[in-house]
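Apart from one protein chain that is not included, each protein chain of the complex appears where it belongs.
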Amino acid sequence: MKAAMVMHADADILLQAAELNSLLAGPADHLDSLEMWLLYHEKPPENIPRFAYPLAAIRLLQVDAPDVPEAVLHVLQQIQSNRKMDMLLFCSDGLGQELCTRLAYRLGGSSALTVERCLVVDATIAVERPVYGNNLMARIRLELRPYCLSVAKKGKGSPLEATRDTAFFETVNLPPLQIDWLKAWAIEVDEGESALAAAEIVLAVGNGVQSRENMQKMQVVADTLGAEIGASRPVVMSAWSDMNRLIGMSGHILSPRICIAAGVSGAGVFRGGIRNSRFLVAINTDKQAAIFEIADVGIVDDLFAVLFELESIVRKATAQNDAVAAQERQNGD
Amino acid sequence: MALSREAIVEQLQKIAGPEQVITDEQVLKENSHDRYRKLQSVFGIYALPLPAAVVKLTDVEQVSAVLKFLNENKINCVPRTGGSATEGGLETIVENSVVLDGSGMNRIIKIDADNMLATAQCGVNLEVLENQLRAQGFTTGHSPQSKPLAQMGGLVATRSIGQFSTLYGAIEDMVVGLEAVFPNGQITRIKNVPRRACGPDIRHVIIGNEGALCYITEVTVKMFTYQPENNLFFGYALDNMKTGFAILREIMVTGFRPSIARLYDAEDGAQHGFDQFAEGKCLLIFMTEGPKGISRATGEGIEEIVARYDECRKVNTQIIENWFNHLNWDPSKVQAERDFMRKNLNLGFTTEVSGNWSCINTIYENTIKRIREEFPHAEDLTMLGGHSSHSYQTGTNMYFVYDYNVVNCAMEEELEKYHVPLNAMIVEETLKAGGSMVHHHGIGKYRTPWTKEEHGSAYYILKALKDVFDPNGIMNTGTIYPLK
Partner (left out) sequence: MKIVVCFKTLADYPMLTERDWRVDEQHQVDLAWVRQVYNCYDESALELALQLAHDGPDAAACETTALSIDDSRADLFLRHLYAVQYDRAVRIDCGEEVDLRFNPLAVSLLLASYIREIGGQQLVLIGSEGGMGDNRQTGFLVAERLGWPCIREVIDVVPEESRECLCVTSRREGAVLTQTVGLPLVLVIGNVLRSPYLRVPTLKEKLAGKKKQVLVLSPTDLAIAPDNLSGNDRTLVGLFRQRQDRQCVMLAGENAREKAKTLYHQYLAERLKG
């Protein structure tokens, strides 16, 4: 089977690579060749991820309107008509999902998004992906080639190592598509996204926080803990927190070292976003709350009472450590 | 001469300690109102005089000292615990009022499994108490929708009632003994005994006083055995409220005591999604509980009675059970409501009344008809309906629910334009038919124009209580008793 990974240089390709890499575990033994198709806008990336599987080729594809999927699809269609892959793997982000779906349609192949696992069963491809609001997992057999998969978000994980070995880069030049429906566009960068995605400690706050003012108090707690704030949908929809803080199937999928989920009920769609935390604490006044089902440690109590107390303990401990450290430094002099 | 705002704060700080006296403006704003003004508060409008201070109460002696000071200086106070009041009972309508916040007195004092008595301070949240009891196999039997919000003091002060009242009764059936402080600083304790005939039952001076006579500091309630494994659910769709009332009556007078006995009209049922299972129908809901045999027998009795009414069609019990498991209002629901109000300028209120079996259907029909025909802004109503949720041997209650879009009116005028006239129509129709104008939220500050009519010649007794216990009129002025 011949496979290609479609990646785009605008986003962090080492993280994309880590996600795609995890998907390859299933079909690895059945791959005759694996290549990377790297989309870029102005200049090609310098760092290329080092995969666990040998890459047969890295093809650089320039697109002049990266925010217009139609333009990207046009390019991908042309290269696939030359390369004839059996399987195409796409990133987990919105662009990856859109390209995966639309390209599969154009090529007459099969597609599936948010794929958590890819298996080869009796020479056919099957995938596992969350359904029913992340309350159930479905196993789905893909019937038509090329199999187009967009991987599920995995959270930060560990990015693949980079190599600068650009020896077998091949630049593919293709005629661009004329876009007449787009009259004007502007893009504004929105900071903060990466801070949460990369956080080792996350304070995930739900509707139980009750107000924008309380949310500000949570920020103080988070600062003391060295945590980044994430939020459930009701919290971002009430504008108590920025949209780029949203956790869950429609937002961030995280896997921090510690996650404290406070005042979230634990809907399936939300849980998907923090399930892979290495240590998960849940605080909720309702002992029946579904969030406890995925927690390592649970506290049935008022989130403010618990977190303010925790904040003061941590603040004191930090001050003490600093004092001890200062003392040691002095002694050492 | 009246004390200045600063002097009041200074004196209170001396009596209660500086940390206990809060003057932060945001806190004062939030303590100047209750859910009666929920829309205004969403938009940050606080039209009432801000209190001089909020005093965080700590113990009964301190309460006594604070009240004595307020009484001597004729300073109005507003008792407060959970803050879930809906009828303006928490509004500070007098300049320089002092809010007495008992939510910090939140110790569960004793769970006496031998005598089945649970004693708690006024600031104990009902859900906290209930969860502790359940963990030991008991229950208070009290389950108002506001269970996650309300606290023992407020629950007793408003004569609250829970969803299982048909079996366990309302708060007045549950309270055994109490501790309360009167304006002159007098601390009174009523002892915990099963029953007595030692003069009138003085508990009833305290229960339901809405902070207008005394401050409740401690409450002892009955405990019951918690055996939810025996709960059974029943639901029936039917065409007419009248039939529904007749069935409720028959079940009650035959002698069955389900814990839940509810009758929704089609409009109100739709709010709970019942229209998805029985479109355009009224809905009867029952839950039976208690020892297995009793629960089962009660269920069988209900089924037998309902079977005699051709109009009724059984509804999947899973639907009912699911409804039941998601009925209560926790702080996040209040939050969701605020967000919705802000974005859609749509909100709802309720008015709860009661009547004997002979007049309850008249109250229901006349009220709905009158609102439809006479309410000048009926075109802004987005929902109008109601349900009966607490039945007795002699009658039942009716809980009217109405929502409206706020159209072409300033936020400050919303209540006058909508809730006030709607509430008035319901009260008037109820009194006209011979019912009672308040079933369980308390009179608060907005149904006082009808207090005298409600009580008739017995208003003499009600008034005497105020004259004797609060002669200076410092207890929650304008509540229960109309402003002069």
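Letters A and B name the chains as they come in the text, with residue numbers starting at 1 for each one.
One rule holds in what follows: a contact is a pair of C-beta atoms (placed from the backbone, for glycine too) under 8 Å apart; a residue touches a chain by one contact, two chains touch by 3 or more.
No experiment lies behind these values; they were computed from the predicted model shown.
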| note | Which of A:Leu160, A:Val205 or A:Val281 touches the missing chain? It is A:Val281
| request: Write down which of A:Ala104, A:Val151, A:Val202 or A:Ile229 is the residue touching the left-out chain. | output: A:Ala104
| said: Give me the subunit B residues in contact with the hidden chain, please. | reply: 272-273, 275-277, 279, 316, 318-319, 322, 325-326, 340, 343-344, 346, 378-384, 403, 405
| query | What subunit A residues would touch the chain not displayed? | reply | 11, 67-70, 93-95, 97-98, 101-102, 104-106, 109-114, 126, 129-144, 180-191, 193-194, 200-201, 225-226, 233, 236-237, 239, 243-244, 246, 249-250, 257-258, 265, 267-269, 279-282, 287, 290, 292-302, 305-307, 309-310, 313-314, 317
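Definition applied: only the chains that are shown with their structure count from here on.
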| Which part of subunit B faces subunit A closely enough to touch in the complex? | 26, 127, 131, 148, 330-332, 334-336, 339
| request: Write out the stretch or stretches of subunit A touching subunit B in their complex. | output: 206-208, 210-211, 213, 234, 237-238, 263, 265, 285-287, 300
